[in-house]
Structure formats: structure tokens, C-alpha cells
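Let's look at subunit A:
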Amino acid sequence: MEFISQHPVLVAAVVKIAVLLFIVMTALAYLTWLERKVIAHIQSRWGPYNVGAHGLLQPLADGLKFLFKEDVMPPVADRLIYTLAPFLALSLGLTAIALIPFGPPIVQFPNGQPMFVVSDINLGLLFLFAITSIGVYGVALAGWSSNSKYALLGGLRSSAQMISYEVSLTISVVGVLLLAGSLDFNQLINGPNGQAGYWLHFIPKWNVFPQIVGFLCYLTAAIAETNRIPFDLPEAETELVAGFHTEYSAFKFAMFFMAEYANMITVSCLATILFLGGWLSPFPASWTWQNYLPSVSLLLLAAYCAWNTVSEMRGIARLQLGVVTLLAGGGGLICLYPPIAAGIQGPFWFTAKILAILFFYIWMRATLPRFRYDQLMSFGWKLLLPVSLANLVITAFVIVWPLLRHG
Partner candidate 1 sequence: MPLLNHLWIVLALPLAGAAINGLFGKRWAQSAVNSVAVGSVVLSFLAAAETVREFCHLAANQIPFIGNYFTWMVGGEATPHPFRVDFALQVDQLTVVMLLVVTFVGMLIHIYSTGYMAQEGGYYRFFSYLNLFMFFMLTLVMAANLIVMFVGWEGVGLCSYLLIGFWFLKKSAADAGKKAFIVTRIGDFGFTVGILLVFATFGTVAFSEIFSQVAEKPVNILTTICLLLFAGAIGKSAQLPLYVWLPDAMEGPTPVSALIHAATMVTAGVYMVARMSPLFSRAPIAMLVVAIVGAVTAFYSATIGLVQTDIKKVLAYSTVSQLGYMFLACGVGAYTAGIFHLMTHAFFKGLLFLAAGSVIHAMGGEQDMTKMGGLREKIPATYWTMFIATLAIAGIPGFAGFFSKDAILEAAKDGPYANLWLWLLGVVGAGLTSFYMFRLVFLTFFGKPRYDEHKVHVHESPKKMTIPLMVLAFLSIFGGWFAAPKLVGGIDYFEKFLAPVFSASAPTSDAITAAATDTTASPAMDLLHALTGWPVIVGILGLLVAWWFYVKSPDIPKRMAQSVRGLYTLLFNKYYVDEIYAALIVRPLLWISTNVLWHVVDEGLVDGTVNATATIARDSGGQARKIQSGNTRSYAAWVILGAVGFTALLFGLLGVAN
Partner candidate 2 sequence: MNIAIIMFFACALLSVAGAMLLILAREPIHSALALILVMMAVAVLYLLLGAPFIAAVQIIVYAGAIMVLFVFVIMLLNAGVEERTDFSRIAKFGGVPLGFLLLLEIAHSLYHSPVGKAIANGAGSSNDAADTAKLSEMLFRQYLFPFEATSILILIAILGALVLARKES
């Protein structure tokens, strides 16, 4: 018992990690569901519908399938690395998320530990990049170890692609860092003066406005980093069967799958923090009604589900959707309680922004065709890198100019 009291950091960290892990896993699972649904609707299909109401249980089913399928390993594969690779990929993906603050550090546990921040190290961004930079290995090693040409080619491509785009990614971010003058997430969000204000009293001081170019560069590079369409060359089915994870099956494959989505979440979190003002709400603090937005949105969701349950659903599905309705409604009612409403603000906005970006991702996937490899490379090196560099230089100049003038 006194161990707990002696090491508050440790205990809080353990708790937070457990909770975060659970949330993230679920989020991953349902992100796949979201993706399939959105794409389906864009292509005017229904998407998953049968397993659970609106296919809400589809992810669960997939997970079970992955768990129970036979785990095939090619005899010629390098056993150690072949097994190591997916773990590497997934663990790195999850670790990165652990660095993300989901809410303001003011919101704290009773023992004075920030609630929504797992690891509050300054230089957090640097470490985030550190981890993402190692993310290559998962793919590359997988490609090499499974000892098949498709996989090897996929691994090669992905490592090359990730190295190339990592450069632009980092550089496009540096502009923001210059503006904030810090690597600490809180300062990145709240700005150097620690108190984010407004332009013209209504445009929030988010970095996206001064750094729009950087933001675009970042998004592009991030898509490439996560090997998503239109940059999913490593797993280009049409040419490489399935790329680096051709030889993977069952749960190892699932890990890669989850790793990809984890990476997506990470980069969108990062985009939110760096450019979209993290957990800050877009509205002036004076508009107190915004505290009720989370509960309202939840209640609206509940209302829709209720109507849908009554009108459309039949049998077991009606039951399931009912449960969802109850959960949403309950959540909405709880959020009406002012302290919780206040505390939930940060995570709410954060999640909202992340969801927006993720939607953008999926939208992209549904819309764009795949690049050719040489196009990819030349685009990365000859367009993206110069643009982000120019952005960086200009930003630096704009910042330094006043100092040069009077200083």
C-alpha cells in the first residue's frame, strides 16, 4: 500500500496506460468498421450490415477470426525476425500514442497526476518522432524475413518511402515548432505565451492558419508515412499481391493491420495537436454553452439510434442498437453534470478533430488512385521536400525579421 503512496507517478502511469490501451484497441477495431462503412457509403453500398446492427459487431468477428485462424509461417522464413516484426510494428504504434496528451494537464487525479496525459515529458514531440522513425523496421523486417520477392520488394519500397517522407514530415512540423518556440505539447497548443487567444475575436489562434502550407505538407507526408492510399505502394495488391505482409496470416497479420490504424491515429493526433489547437475548443471561452456540446451531441446520437431502432431494426439487431442507444443517452446525461462537462471538454474536442482527420483519410482512400513508384519518389523529393523547406525558411524569416529590425 505504501508503495503506491511512494510512487504516485508509477501508479498513475500504470492506470492510465491500461485505460488508454483498452480505449485505443477498441478505437482501432471500430476505426476499421468506420472505414468500411464510409467507403461503402461513398461507393453507395451498405458495407458491413449483418453482424450486429449496422455491422457494429463486425470488428469483433474479424478479431475472433484472426485469433482462431491457423498461423502459417513460411519454412524459408527467418523465424525470429518473422515473429518479431509484427510485434515491433504494433508496439511502436501504440507506444507513440502514449505520448499524446488528450486533454489539458490541469485536469488531474486526486494525487495530482494529470489525467489525460500518460507521459508528460517535454521534448515529447521529439520522442514521438523518434518512435515513428523506428516504425520503418516493422515493415522492412517483415518484408525481408518472410523471404519472398513480393514481400521483399514491398519491404524495400516501404523503407525507402518512409525514409523519404519522414524528412518532409519533420521539416513541415518545424515551422510550427518555431512559432511555438518549444517542443512541449502544452506550449505547442497554447502558444508561446501559454494562453491561446483569438484573431479578430473569433478565429482561434491555431497553427493551421499561419502554417497552412506546413499543414498540407504534413498531411501528405503523414499519409505516406502510414502507407495509406494513395501512397500504399508497399502493399500494392495489383503488383505485389499484398506487399510486405504477403506471407503473414492470422494474428500476425492482424497486428500489422492494427499497427497501420494505430499509426493513422497517431499522426492525426499529432496533426490535431500541432495544427488544430489540440483539445482547445474553437469557440471563445466566454461562450459557456459550449460546455454542453458533448452531452448534446451524445443525446442527438442516442435520439437517432432510438429512432432507427424503432423504425428499422428487427430481432437481435434491435436489441443491440437499443443497448447503443442507452449507452449514448446515459453518457449524454452524465455529461450534463457541470464538473464532468467541464472536464470532458478537452477530450471531446480532441476526439472530434481526430475523427475529422481520420474521415479525411478514409475519404482520400475512397477517392484517389495509387501513385506509381517513381512518381511517389519524385513527388516526395522534388515537390514535397522543397515546399516544406521553403515554408520553414519563410517562417523562420518572418519570425526573425522583427528581431532584425529592432534588436
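We adopt the following convention: contacts are C-beta pairs under 8 Å (C-beta built on N, C-alpha and C of every residue); 3 or more make two chains touch, one makes a residue touch a chain; residues count from 1.
Criterion applied: all candidates are chains of the complex that A comes from, given by their letters.
Here the structure is a predicted model, which is why all the values come from computation and not from measurement.
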item	value
Identity of the candidate that touches subunit A (this complex; choices 1 or 2)	2
Contact footprint of candidate 2 on subunit A as seen in their complex	78, 80-81, 84, 121-123, 126-127, 129-131, 133-134, 136-137, 140-141, 143-145, 152, 155-156, 159-160, 162-163, 166, 182-184
